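Report on one structure; see the data block that follows.
All protein chains of the complex are present and in place, except for one that has been dropped.
Going in written order, the chains are labelled A, B and C, and every chain counts its residues from 1.
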Amino acid sequence: MRPRARRFTASGHLIDSGLLTRALNLVLEAGADYEVVSFVMGRTRTDESSVELEVRADTEPALEALATRLVDLGLWDRAPGDVQLKPAPRDSCVPDDFYATTNRPTEVFLEGSWREVADMRMDGVIVVGGPGPRCRLIRDVRRGDPVVCTNRAVRIHPLFRDAEGEEFGFMASGVSSERSVSVAVRRVAEALAREKAAGSRVIVVAGPVVIHTGGGPALAALVRDGYVSGVLAGNALAVHDIEGALYGTSLGIDLATGLPAREGHRNHLRAINAVFRHGSIAAAVEAGEIRSGVMYELARAGVPYVLAGSLRDDGPLPETEMDMLKAQARYADMARGASIVIMLSTMLHSIATGNMLPAWVRTICVDINPAVVTKLADRGSGQAIGIVTDVGLFLRTLADALQR
Amino acid sequence: MRPRARRFTASGHLIDSGLLTRALNLVLEAGADYEVVSFVMGRTRTDESSVELEVRADTEPALEALATRLVDLGLWDRAPGDVQLKPAPRDSCVPDDFYATTNRPTEVFLEGSWREVADMRMDGVIVVGGPGPRCRLIRDVRRGDPVVCTNRAVRIHPLFRDAEGEEFGFMASGVSSERSVSVAVRRVAEALAREKAAGSRVIVVAGPVVIHTGGGPALAALVRDGYVSGVLAGNALAVHDIEGALYGTSLGIDLATGLPAREGHRNHLRAINAVFRHGSIAAAVEAGEIRSGVMYELARAGVPYVLAGSLRDDGPLPETEMDMLKAQARYADMARGASIVIMLSTMLHSIATGNMLPAWVRTICVDINPAVVTKLADRGSGQAIGIVTDVGLFLRTLADALQR
Amino acid sequence: MRPRARRFTASGHLIDSGLLTRALNLVLEAGADYEVVSFVMGRTRTDESSVELEVRADTEPALEALATRLVDLGLWDRAPGDVQLKPAPRDSCVPDDFYATTNRPTEVFLEGSWREVADMRMDGVIVVGGPGPRCRLIRDVRRGDPVVCTNRAVRIHPLFRDAEGEEFGFMASGVSSERSVSVAVRRVAEALAREKAAGSRVIVVAGPVVIHTGGGPALAALVRDGYVSGVLAGNALAVHDIEGALYGTSLGIDLATGLPAREGHRNHLRAINAVFRHGSIAAAVEAGEIRSGVMYELARAGVPYVLAGSLRDDGPLPETEMDMLKAQARYADMARGASIVIMLSTMLHSIATGNMLPAWVRTICVDINPAVVTKLADRGSGQAIGIVTDVGLFLRTLADALQR
Partner (left out) sequence: MRPRARRFTASGHLIDSGLLTRALNLVLEAGADYEVVSFVMGRTRTDESSVELEVRADTEPALEALATRLVDLGLWDRAPGDVQLKPAPRDSCVPDDFYATTNRPTEVFLEGSWREVADMRMDGVIVVGGPGPRCRLIRDVRRGDPVVCTNRAVRIHPLFRDAEGEEFGFMASGVSSERSVSVAVRRVAEALAREKAAGSRVIVVAGPVVIHTGGGPALAALVRDGYVSGVLAGNALAVHDIEGALYGTSLGIDLATGLPAREGHRNHLRAINAVFRHGSIAAAVEAGEIRSGVMYELARAGVPYVLAGSLRDDGPLPETEMDMLKAQARYADMARGASIVIMLSTMLHSIATGNMLPAWVRTICVDINPAVVTKLADRGSGQAIGIVTDVGLFLRTLADALQR
């Protein structure tokens, strides 16, 4: 039997990242064979290496299966031919062999050249047409849209850790609660100051625990001082923040004494009722009813926010988006172009946001529960750096560091 | 100054529950005074006690404030007069002094008699009209609806732990992972067998961790064998269950080997795509494409389920309700009349369901994270009993126990 | 059959604490009967109630069994007769029906009067002789010692929550990480300031996580400023504190940068080696080799400390007590007379200390893991109040609060 052969190329930090080894192992595991056509090794850490391999298998299907895995890894076909396109058989339904996207930079070979895919996110498909290839959620695919099938003629760039990425290196070495959080605070403070100076977008994803743990004033200060370009949250963050502004409690617990307040269990409902009376948070701020807190500072500074609803919401506030498809779309709009995303004690909103982010956005996840960070990484947001600590004290210390 | 006085009554396990002591302490803390008009002490554990107190304060407002707290506790005014009703000033907005409901049995005094409030749940208001007083979410209140204001002429029955409630007593003594789960399994199995025999409704609230941890076949068996009257879940449970049925993986991890499956990351998207091709889960079962799993058994047995969407959903499946207001309504419909609710590894859906349940529904919460149970209780579902364990092994052991 | 009867008395907050109800329930559960001979109800919260009950059972053994449980609860026999004493049959071995102590205040009836038992702790026995009744560990009992058997003629005072006990009330309402830690810090700071002013003993139990999380300088400041009367720790706390003082690392992690230090894995061994070169920590401080840190401040201020060894110790340092019987004895000596015990991120040393403390010593337990507090309470130290937070940030914030 004459073996079938195809040539693949890769470049970048091939040894550093272990990419080359994984590639060679894949070939051998598949019972196939390879020959190194050329290999240029980078001499320094910043130099890139490049390799060209000829891969051989006994049958075309075996070769095809192996090729699929090599492309996923980050190699690409030297002679891809045009990407395969098939029309979607019906709305929100794609051909069986659709290509599922990752959150890494991706190109498709189209009419003789590699074309970058726009709006990259994980778990989408690539639709070609109009201004060029674009990542889409399957549910947004319309019947007849040309969908990229198989990863043949797809190029998925591996992400190599660059020097800049190492600014948070100390945190990246795993998720341990036995690390000094003061150091983490300092690094985050430096990063925020730098991004503010550079005019970059810093997005904060925040859960209601921020308010319960007394972190509200500190987050409000970050907003007031211009460190935050947008906030992604749920109904509860806003409700408890406004509850704190109006009655000094959060879920009925007095924020000053930590004791249950008299009739405190009514307060979150009263807060919602007060907003409904004015018609919106902005109107309640305008009318002078809400005079402090995160939502107040957001309204005052004109910093945009999205409140996504959830199944467990009381109220919800008039601003809360209860249609999850619309909420996802508004989250994705806000996250677009972010330079840093800081996730504060909310698994739901953090994973939702993580799903939408390209892998090159720096992501910091603060939670008292180490499992949250692990889960985020398990779901593909491998770039997330975890800080296991009390989010209230973290924010207070961060705001202090920035004010000095 | 002549003191103002009002008389309050209470009956039930007043000493056992500590209710009487709390009542007397409230009076003294308020700087007021009391006289015991009559006190009949129950001689045995099952006998009820009853008390009538005359409470005196220096001013009418002080007396009113104190009365509010006594009523919340479970005492009631001997001469309440009719409940106060005020019209809602606008849609989804109630008068400032609205009465916020608890999840305990509640009555209002109306036209000379105590009338039971229907559809009790926590964090609602009481609207009077039509067939009688009824608990409503504020957002469902329409302009002009007569809303109960203040708790004057409201009677909130305390819940006393009865003999039946003690069947799970061993678990109620706190949330500790250092307890033998085998015992808990046996008790839950006995309870399920009893409820099935009695034809009662057992509702299961389940998160996707059920599938990831290999608990899918066991839950499917419980459904097949008729122990489950309804399932409340999210999109992810159904997606990963169907992914398991079609491809043997859950989130891309092979359920048989625990290893990442080849191209496994595409599988949950393929599962969604397969359902879209048929148009619905039921259609895919009908067509013989889905041939096992929780969703398969539900479809076969005609057991109803609700899939609520969330911000982090992929897909979602066509059945998934993405409008959270509708999802809450459908959850509430399903939970109505439940005898036991079993919550399996999902904080979001568990708290959502807990919010809707009257306090007298027995609730069992299984999670590897003790914080989930604590949180549920913090939010008012104090009746929830926690079992801290691996949900996959728990379900397997439970299904084994029921099959013997 | 003529029923047998005995009379029991109790006084204190009988209703508030639920003691009376539990007593009556015990009687009825035992199939016995009671008559209330007298009952005086306290009119206010601070007034005590008192009760005398006649308890009747059909047989003497039944009455005896019931009496045992009533005494455990806090009632006492009106006519106890002298306590039962039996000689220990051999060293470290007591008669089968020995009375096992709790950590509550306890008396025994001896030669016509109630005599207080000295050195109360849980899980000991009571030996009579010499200066009077005294609590002893079973292993310290010598052959022939007169050991109190059964709880007949034992009086175990219930602990009622007093006004003072409520200073930490907000924390006592359960173990939740969703509380504002700032409030807890303020309360602890106030308590420490008050105890210092009063000249009371504050004992700190500290694990090495204090150092790893950057809390070392703050704890050192507390020692320097006179808030700490003694420290109970293990070898690791001292090793990593000295490692920090000498090389700026903790377990090899640079405390300033959070990054692994070059050859950092050797540092804890080098720290131990340095102390061995001088012969002791005090000598190394004296010689000017150790110039900062917790151990430095302890040595400088002459505040006593005990370092208990453990199975996992490196070294250990010359000061570390590796014989656990001696270590327990030295811990108990240090804990004696403490007014407040603060436990910082160490389950082992905290439970060990908790075992030795009478129930009336206020105990605060700080840990990022809520399970530690639960476990402490499960083992009888019910008075422990938990603060779930990052111990490093907690100590920093506490030291700041005290310096203001």
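For the reader, a short list of remarks on this structure follows.
Just so it is clear, a contact is a pair of C-beta atoms (placed from the backbone, for glycine too) under 8 Å apart; a residue touches a chain by one contact, two chains touch by 3 or more.
None of these values were measured; they are calculated from a predicted model.
Within the set B:255, B:294 or B:344, the residue that contacts the chain not displayed is B:255. The missing chain, though absent from the display, is touched by one residue of C:153, C:261 or C:371; that residue is C:371. Within the whole complex, the absent chain has one touching residue among B:30, B:282, B:325 or B:368, and that is B:368.
Not every partner is drawn; the one left out touches chain A at residues 15-16, 18, 20-21, 24-25, 28-29, 44-45, 174-178, 370-371, 374-375, 377-378.
By the touch definition given at the top, chain C reaches the unshown chain through residues 68-69, 72, 89-90, 92-94, 96, 98, 100, 102, 123, 138-139, 234, 251, 262-263, 265-266, 268-270, 272-273, 276-277, 308-316, 322-325, 327-328, 331, 348-349, 351-352, 355, 369, 371, 378-380. Although one chain is not shown, part of chain B still touches it, namely residues 169-171, 173, 177-184, 187, 209, 212-214, 250-251, 253, 255-260, 368, 388-390, 392-394, 396-397.
Going forward, only the chains that are shown with their structure count from here on.
If each chain is reduced to the average of its C-alpha atoms, the one that sits nearest the average of all protein C-alpha atoms is B. Centroid distances built from C-alpha atoms place C farthest away from chain B. Taken over every residue number at the interface, the positions common to chain A and chain C amount to over half, indicating a same-residue contact.
Taking each chain's centre as the mean of its C-alpha atoms, chain A lies 33 Å from chain B.
Distance between chain B and chain C, defined via averaged C-alpha coordinates, is recorded as 38 Å.
We define each chain's centre as the mean of its Cα atoms; on that basis chain A and chain C are separated by 46 Å.
Residue positions 371, 378 of chain B are each in touch with at least two other chains.
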